[in-house]
Each structure stands twice: as structure tokens, then as C-alpha cells.
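As you look at this complex, bear in mind that one protein chain is not there, while each of the others sits in place.
Then we have chain A:
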């Protein structure tokens, strides 16, 4: 165990490639969050709707997203759908898998946030002549997003970390995929993955800190 000779130079020489990978990781995470939030809002509305089938679809989504491994969700988005002749690139499959997961968790957060907003807020909007949708859009939604801002930050961190599962569907352009490929080339396993770990840590820390700054700016009330 102690016979291992560290060769940090070899690993550090690959840092630029790893940073390129980190950019792809961020791309996947940010896109999966943006699309995930949009779907989570849709799921929230569906779960409030009067239609039983629509509610069932939304509940099914949330149940699967929250009660199966993220790896399963990404796998299904790649190899699962491939069984039906649908072929996505690893990037798209990873994006779909993480987005699906994000939307499910966020929809559950949104549901909790909605419970914290009194019904009378909608009523006040309706009494000013707003439609149900307008009242949701302009009165409920902003408050809901504020209440769920911290859970959303958590989910963003998860999204970054979940990108590492992309290697299982052949993703090799993100941070984890790049690191794995470099490892196969150089066998500097410990050094490379340690650097990758530090980069992951820095990214997620940066997200948490900037979220705090954004919250301070955005939520002045």
C-alpha cells in the first residue's frame, strides 16, 4: 500500500482537459435544472388540476423520480428506450435522466411550498379580476420559488454530482468521463480522481455560495 509513488505532475498536466470536462458537467447540470424547473412547475399544476388522469401522470413521475436510483433513470433514458429503437447520444440520455430526476424532486418541494402560501392569496388575485392562471403566475409562483429556493440549490448540487453517472451510458466528455479516460491512458488513478473530486467540490461550493448571494439580492422582502 505504501509502495505507491505519487506522480502529481502527470495528472496535473491533464488539468486543462479536466476543466473542459467540468464545463460540460456544468452544461448538463444547468440545462437539467432549467428544464427540470419548467417541468416541475408543470407537474405542480397537473397535480393541482381537476383531471384525475393528469394528476396520476404527474404523481407517477414524482414517485418514480424519488423512489428509484438516479442511475436507473439515466440507464432507462439510454439503454431502456434503445430497446424500442430510440437512440439518444450519451449527453442527451444523461440530460434526460437528470432532468427527470430534478423535476420529480422539485415538484415535491414545490408542493410543500404551496402549502405554506395561504389560499387567500389566490382569492385576492381572483377578486381583482385575474384568471386562475394569472393568479398562479403572478402571485403564487414567485412566492413558491422563493420558499423552495434553498431546496432548489440542493437539487442543483445533486445535478452536478449526478453527472458522474453519465459514464455508465458512455458519456466521456464530462468531468467524470474525461477523468476515467485519462485514467485508462495514464493509470494515475488516485491523482486524477483526487483532482476530479476537488473540482467537484469547488463547483458545488461555488453554487451554494452564489445561491446565497442571489437570495440576498432577489428576496428583499
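Just so it is clear, a residue touches a chain if its C-beta (ideal position, glycine included) is under 8 Å from a C-beta of that chain, and two chains touch if they have at least 3 such contacts; residues count from 1.
Methods note: contacts and distances are computed from a predicted model.
One subunit of the complex is not drawn; among "Signal transduction histidine kinase", "Amino acid ABC transporter ATP-binding protein", "STAS domain-containing protein" or "Succinate dehydrogenase, cytochrome b556 subunit", its UniProt record names it "Amino acid ABC transporter ATP-binding protein". Within the whole complex, the absent chain has one touching residue among A:64, A:130, A:161 or A:194, and that is A:130. The residue touching the chain not shown here, chosen from A:49, A:89 or A:121, is A:121.
Residues touching the missing chain, restricted to chain A, are 118, 120-121, 123-131, 134, 138-139, 142-143, 146, 220-221 (touch as defined at the top).
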